[in-house]
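Every protein chain of the complex appears in place save one, which is left out.
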Amino acid sequence: MTDSAAGAEQLTVRVWRGAEEGSFATYHVPARANQTVLDVVTEIQRHQAPDLAYRFACRVGVCGSCAMTVNGVPRWTCRTHVSRVATGGALTVEPLRNLPRIRDLACDMAPFFDKWKAAGGRFEGGATRADLPAKVNPASAKRRAADAGIECINCGVCYAACDVVAWDAEYLGPAALLRAWTLVNDERHEGRRATLDKAMGRGGCGSCHTLGSCMSHCPVGLSPTEGIAGLKRMSLAAMFLGGSG
Amino acid sequence: MRPHRNHRAYWAFLGHRLSGLALAVFLPFHFLALGLAVEAAALDAFLVWTDLGVVKLAEWGLVVLLAVHMFFGLRLLVLELRPWPAGDARLGWILPGLAASLVVGGVFLIGAF
Partner (left out) sequence: MERRLFGLQRLTAMVLAPLVLVHLGLVLVAIRGGLTAGEILARTQGSVGWALFYGLFVVAVAIHAPIGIRNVLREWTGLASRAVDCLALGFGGLLLVVGLRAVWAVVG
């Protein structure tokens, strides 16, 4: 039995074709050493299904564009080695959960970003170019809290992993609330009060039930659960201690 | 269990929610039974049922569910009110909370039988 790269082993790959209505189509792709799921999807599109719609950009794990659901788990396909996830040589690839489907593996990210804005995610600075840069102490508690969340590249994996997003259409979601948390802790942001109000209001941090799926699936290792807990803390303090947050 | 749900914090959420649901269903009956205490004889007539093995088993279940709900709830209160040392969702509280609940249930069984 040859163990060359073009060996006899085949992967059975079920890929979602269609939009909200559609079905899985099955393709067979040779199993290769060091193969990612993105490699597999690309091979299917190039050689078997030229009309397959899917997204990617950097293909090296820094942009988050290639996020899809692989065997039921939302992840970056360029950073998912087939050998790690294909049980018995079988793969099922679908678009990200909780977002409208455009076509095949491409989903509409607009609702994700709408909620990002609705949570008060837009930065408002008060300085002009004539002012010196703000002197922010990087070791301060607030700055460290903000730093813990700013690496988010809005890939949508946490949003897809969160069941509360699936169950509650109003829930703003982990990424949006983590963004709000970073801004609430950013002393340069003029709209801290407004952002906090939005993040604590309807569909905000109170809807999080600490499922922790966002935290366990984030490809960058962030914890929206932690940021949302911080927002909850501020919400409770404001309510019972009358603090301004 | 769907793959994206198969992790500790999710199990803790499920345990907390399902135990809460079960307790919520149980509570009205619990209050109604206690309401019989207006007359000691009426309450005693009801309490006779608690000698049955199957009833004791149900009581054990309720005691464990209450303990689980409380321990998992304490975890939530702590993680929401205290800033985190290491940025994990106090995952280390889950299994000990479950174990403590089973210990409580064990003490109950010893006393009940």
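For the reader, a short list of remarks on this structure follows.
Here the chain labels run A and B in written order, and each chain numbers its own residues starting at 1.
Everything that follows uses one rule, which is that a contact is a pair of C-beta atoms (placed from the backbone, for glycine too) under 8 Å apart; a residue touches a chain by one contact, two chains touch by 3 or more.
Worth saying up front: this structure is predicted, and the values here are computed from it rather than measured.
Note that the undisplayed chain, when the full complex is considered, contacts A, B. When the full complex is taken into account, the listed residue touching the unshown chain is B:L32, out of B:L32, B:L57 or B:A99. Here the missing chain is touched by one residue of A:E43, A:D108 or A:D168, and it is A:D168.
Panel shows chain A; residues 164, 167-168, 200-204, 206-207, 209, 232, 235-236, 239-240 of it touch the chain omitted from the view. Residues of chain B that touch the chain left out of view are 17, 20-21, 23-24, 27-28, 30-38, 40-41, 43-44, 47, 50-51, 59, 63, 66-67, 70, 73-74, 76-77, 80, 104, 107-108, 111-112.
Just so it is clear, only the chains that are shown with their structure count from here on.
Centroids built from CA atoms put chain B at 34 Å from chain A. If you check the complex, the residues on chain B that touch chain A are 2-5, 7-10, 12-13, 17, 76, 79-81, 83-84, 87-89, 91. Note for the complex: chain A touches chain B at residues 71-74, 141, 148, 161, 163, 209-213, 215-217, 223, 225-226, 229-230, 232-233, 236.
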